[in-house]
Structures are given as structure tokens and as C-alpha cells.
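Before I ask anything, let me first share the structure, which is written out below as C-alpha cells.
With one protein chain removed, the remaining protein chains of the complex are shown where they sit.
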Amino acid sequence: MSALAQAKWRGRLRVGLPSGPWRQPVVVVGTTIAALSLLLSAIGPWIVSDPLAQDAAPLLAPSTAHWFGTDELGRDVFSRVIAGTRTSVPLTLVLVFGAMSIGALLGAVAGYFGKWWDEVIMRVVDLFFAFPLTILAMAIAASLGPSLRNAVIAGIVARWPAFARVVRGAMLQARTADYVSAARLLGASPRRILAVEIARNVSGPLIVLGALEVATGMLLLSGLSFLGLGAQPPTPEWGAMVSEGSKHLAEWWVAGFPGMAILGVAVAFNVVGDALRDMLDPDTRAETEAGR
Amino acid sequence: MPGEPRARRAGRHAALGRFVARRAAGGLLLVIGITFVAFVLSNLVPADPATAALGDRASGDPEIVAAFKERYGLDEPLPVQYVNYLGRLVQGDFGPSSQTGQSVSDDLSAAIPATAELALVAIVLTLVFGIVLGTLAAIHRGRWFDQIVRVVTLLGASAPSFWLALIAFYLFFFKLGWAPPGGRLDAQEAMPPEVTGLVTVDALLNGRFATFWSALWHLLLPSFVLAAYSVSFMVRFTRSAVLEVLGSDYVLSAYAKGLPKRKVIFGHVLRAALPSVITLTGLAFATLLSGTVLVESIFSWPGIGEYAYLSSTALDLNAVMGVSIFIAVVYVIVNLVVDLLYGVVDPRIRVTG
Partner (left out) sequence: MRLNDVAGLRRVGTRAVALVAIGAAAFAIGACGSESDRPTGAAGASGGDAPAAKGSDTLVWAKSFDVESLDPARLHEVTGSIVTSVLYDRLMTFVGDEPTPSPMLAESYEASRDQRTFTFKLREDAVFSDGTPVTSADVVFSFRRLRNLNAAPSYLAAGIRAVEAPDRATVVIEMSEPTPGLPALVASSNFSVLNAKLVKQNGGDDSKAAVKRDTAQKFLDKTSAGSGQYTLDGYDRRSRITLAANDDYWGTAAGFRRIILKNVPTENQLLEVQKGTAQLALDLSPSQVKNVRGDVRLTTGPSVTFFFLTANTDKAVSATAADSDVQEAIRYGIDYDNLVQLVGDGAVQTPGILPSTIAGHLPADQAIRRDVERAKAALARSGIDNPKLELEYPSDFTLNGLSFGTIAQRLQSQLREVGLELELKPGPLATTLDNWRGGREQLGLWTQTPNSPAPYDFLSFCPGGDHAVRVNWDKGADATLTGACEQAAQTPLDDTAALDENFGAVQTQLNESGPFFPLFQPAQVVASASWVTNIRFSNSYFVDLAQIGHE
């Protein structure tokens, strides 16, 4: 579109057209899927038939009656996949917000107060990072007992260090930034400046990591459910559905479609996260990649 | 460095020594902390490990339960158990596994080489494919090769590994017959005499070339699946690192000076990206170890990941602790090595870090 045409359209819509990183087709598709998953998690149950009903013949191939076929108990896989958004997506968001809150708080404390606080908190962060992700989450979920709630708790405990590190880094930068000292010299109130600068510095990486962590969280939750430590039957959850379907690999649709759902949502949020990073925080691309 | 005054060289060595010492001390503290966390975790379990290990009927017999508890030291108060555990740990004794009655150290020494072999191949794949594809994608930026690489790595970074493993096994073994069934070797193939525990290496050391090829063939599919996630990250990372450098002033001025292009790429571009690649490899290692839990069982790979999962569900406390501690220690060592290499490559870190 020519610059003139763009300007005209912007004027009419009063809203920005996709620009920069948001213009690429991959990103558009990704954002759409992400939005769709959120939408379905809200209205899902009303638009599909009962995911728990066991009234069809088991292990039917996909057909016009059952778009994704049926599973070993005769349940419609399509309904279960759509209903699964209700389970997987909101809980992943809870996981991310939980980890973000704890992580951001501790990271901010570490970065702001420094010295002793910093040492202790960062050592704890290192401690948690030393446990490979799945094993830590698995140990926690196994100790607490398998349920979706405990899997989410396990996920929060496992992922808060990632946020803590990012926030601490941003906090340190903000504290020592030149413009802070400069503004202080000019007589502005230190607290106010700090608050504004911190918010500006931290919010970017935090939002980016949040989006990317939705993808990681989704994989973690479904992984735990696959092992039997997360969602319990008959709850339709994608990881648990893949596990059930693994006993019937020849009937590929039982495990295939839920897996594709996980893949789709993870891809979507990865893409959104990348685009957000390009928009908000392009310099830290390497850092964010490394920090996960 | 030649010509350097001795005092200065000594000073540099001292700085490096202090650096290593600091990091090692930190690592040790970390390991102790890990043992504590592992201990707490494995004792959070609400159920009685004796019931789990003995089965329904046996756990009704108080004599059997008492013998079990005595054998595994479960009748002492918790702090005492922890101290005893640390004491034995220092001697390399992880205690007996309540699943088998054999020592966890034995179980681990059997399981570790299997995962090590898998992880090593996966790391090699990560580095080779990651760096090569990433560099190529950066060079051919915007063209079809780059687009394909970006889409594929996006999928690889977002796919659930357990699902990928199932599909890969079904497709490549059952449908296409290109891959062998699970396991490190075929059922009928004799394992080579054990030297390192790595079947490929042991086979070579004993001149069993056919076994070597077979072991390698069995390694392929599981390591590919395991590496999918980290390869994707490595490619994307390398690509952006190379892109950054390609557009930098240093490179342009090198070209302007007339330096051969190949030399520029290999000389400067890759060297500039090296420190970050090293860090990323360390992280990739952690991701790989983490991924083994989900992937190993599907390929009947008798490694640590599967062992960790089986021990968690069987509430085998000694085994769970043993695995957690071992993995954490490995991670600490890998991080130490990465930090060291980083320090060697980037001297600024040594002084300040």
C-alpha cells in the first residue's frame, strides 16, 4: 500500500493498520490463532456437543458425522479438542500470571535493593534453574498428587525464576541508567523518575516473556498431563488425550488432533511473543532467547 | 601471550584462578541446596513409600513393613535421615532403591551412559544443524530457504516432544520401516563388552563395526526427536546473531579493506557469535535432559529420564533424590564449563565476574 493510501485508511479507521512486525503473514495467522484459542476457551462449551458423552461407536475414523473421529470410549474427538481449550488455555494463563507475579516481585526486589537481597534471591533462582524443567515439575506434581491444580502449581514454581531474572536485569539497567542520574540532577523527584523509568524498562521484556511463556507453559502442562500427573479423566485436556491416543497409534486421529492443537496454540503464542519483542524490545532478542 | 611481562601473566592466571574458585564454590553451595530441595520434595509425599513398594498384602504384615523401613532407614526422624543421607552421599552412596533393593548408584551408573549417548548425539545435531542452518538462513535472508527454515524451526520449538516422539516412531518405524524398533540395539544383538557404557564407543573399541552402525542407527530417531526443540532455538538464535554481525560496521570495513569474504565470515562472524552460542549450548543441554523424561519411554531407552519418571510414580525416595541430585550436579558442571569458556573467550567477564 502506498504511504498516502495508508494514511487515508488510518484516518478513516482511527486505528493502526498492522505495521512493522505485525504485517507478515505468519504473524497475522499466529495472532489470529491465539485470539481464536482465547475466544474458544470462553465460548467453547456452548458451540460443541458434550465432550463427555460416550454414545458413539469407539475409534471411528474422521467423517462428516465426527470431524475428528471418536476415541476409545466413543467420544467425539472434535468436541473434546474444542472443549480442551477451556481446560488448557485459561490454566496456562493462570500459570504464566502466577509465575510472572512471583517472579516479577522477587526480581524487582533483587534488582532494586541489590546487595544481600540480590545475592540470596539470585542464588535461589539458580537453584531452581539447576533442575531441568520437566523433572522439577514432575517431582512437585508427583509429591502433591496428580491434578490439574497441582500441575499448575508445579508449573508456577518451575517458571517463576525466568521472570525473576528478566525483571532483575531490567531493574538493574533502570537503576544505573544515565538518564535517571541526569533527571535527578535536574531536580526531578527520584521516586517518581524511578517508577516511570522502571515501568518503561521492565514492562517491555516482561510482556514479551509473558507471551513466550504461554507457549512454554502450554507444553509443560500438556506434558505433565501426558505423564498422568496433570488433568485426570474424564477432563478433556490435550496432553491427556494424546496419552490415551498413544495406545491406538494406528487410529492416528485420537492422538493426532489434540497434539496439533497444542502445536497450534504454542506456535501462535511464540509468534505473538516474537512480534511483541520486535516491537517493544528488539535489542534483547538474544537475551530473551537465552534466558528461557 | 608472547612477550608479556611475567608479572602480568601471573596476574591473569590468578584472576582466572579466583574466577574458577568463585564459581566452583557457588556450584557446591548450589548442590547442597539441591539435596535439601530434593529431600523436602520427596518427603512431601502424603503416602507411605512402604505401601507403594510392598504391595497390598505384604504391607498388611507389620514385620515385613518394619523390615522394609529398617532396611531403608525410614524409621528415623527426618533431620536425622537427611544428615545420614548427606553422609552417605559424600561417599557416593545414594542408598538402596525401594523398587529393586539394589543400590541407586548401580541403577544410575547403568542409566547414565544411555542418556549420555543420546544427549551427546543430540548436542552434536543441535550444534551442526543449528549453526549451519542458521548461518545459511541468515545469508539467504528473505529467500525461500530462509522462509522454510523459519517455519520449520517455529514448529520445532512449539511441538510437544511426546507427541513428536509418538508420530516419529509410528511413521518411521511402522509405516516406513526406516527406523529400528526402540532400544539401544536389537533384541538379538549382543551388547559389546562394557568399557564406557556408550554402546557406539564400546563397539568401536572392540572392533565390532556392525554393532557400531546398528547402535548409531538406533540412536538417530530418538536424538532427532529430543533435539528438535534445541535445534530450533539454535537455528533461530544463530540466524539473528549472524544477521546482526553481517550488518555491522566491522564487517563492512573488513570488506572495504579487501579481505576475502570467506575469511570474514569464518573469522569474524562466527567468532563474534561464539560466546552466546556457548551459553545457548549449556541451556540446550538442560532442555535435552528435561526432554528425556517424555521421550525415553517411547523409544524403550533405559536412561535417566525414564528412571526419573518411574521412580517418581513409585515413590522411590532414594531414587528420586539420586536422579535429581545427579542431574543438578551435571547442570552445575556444565554451567561452570560454559562460564569458563565464556571467560576464556571474553576476557572482560573474567575480571568483573
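For the reader, a short list of remarks on this structure follows.
A and B label the chains in the order they appear, each numbered from 1.
The working rule: contacts are C-beta pairs under 8 Å (C-beta built on N, C-alpha and C of every residue); 3 or more make two chains touch, one makes a residue touch a chain.
Note that this is a predicted model, so its numbers are computed, not measured.
Contact with the omitted chain, checked across B:15, B:64, B:116 or B:155, is made by B:64.
Contacts to the hidden chain, counted on chain B, fall at residues 45-49, 51-61, 63-64, 67, 71, 99-102, 107, 110-111, 132, 135-136, 139-140, 166, 169-170, 173-174, 177, 180-191, 208-211, 213-214, 216-217, 246-247, 252, 255, 261-262, 265, 297-298, 300, 302, 306-307, 313-315. Although one chain is not drawn, its touching partners on chain A can still be listed: residues 52, 54, 58-59, 72-73, 142, 145-146, 228, 232-234, 246-251.
One rule holds for everything that comes next: only the chains that are shown with their structure count from here on.
Between chain A and chain B the centroid-to-centroid distance comes to 24 Å (mean Cα coordinates, whole Å).
Those residues of chain B that touch chain A in the complex are listed here as 26, 29-30, 33-34, 37-38, 41-42, 44-46, 150-151, 154-155, 157-163, 166-167, 169-170, 174, 233, 236-237, 240-241, 276, 279-280, 283, 286-287, 289-291, 293-294, 298, 305, 308-309, 312-313, 315, 320, 323-324, 327-328, 331-332. For chain A in complex with chain B, the touching residues are 26, 123, 126-127, 129-135, 138-140, 142-145, 215, 219, 222-223, 226-228, 239, 242-243, 246, 249, 252, 255-256, 259, 262-263, 266-267, 270-271, 285-286, 289-290, 292.
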